[in-house]
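Handing you a structure now.
Just one protein chain is left out here, and the rest sit where they should.
Take a look at chain A:
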């Protein structure tokens, strides 16, 4: 049975021999989404450090 065109095309894309890991093989959209995720993680870490600082060292308001 022949595979649907969409499925066979996807298989070719994701089975292509290159150095890209699976989470980036999908193309530019994958890179953008990964970049957003990484950026938000960075923001989360910075915010966490800021939270620890403000709760640990900032003086309480009178």
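Rule of thumb we're sticking to: a contact is a pair of C-beta atoms (placed from the backbone, for glycine too) under 8 Å apart; a residue touches a chain by one contact, two chains touch by 3 or more; residues count from 1.
Convention: contacts and distances are computed from a predicted model.
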item: Undisplayed chain, where the name is taken from the UniProt record, one of "HECT-type E3 ubiquitin transferase", "Cytochrome c oxidase subunit 3", "RAB31, member RAS onco family" or "AP complex subunit sigma"; value: "Cytochrome c oxidase subunit 3"
item: Interface with the undisplayed chain - residues on chain A; value: 3-4, 6-7, 10-11, 13-15, 17, 21-23, 25-26, 33-34, 36-38, 40-41, 43-45, 47-48, 51, 54-55
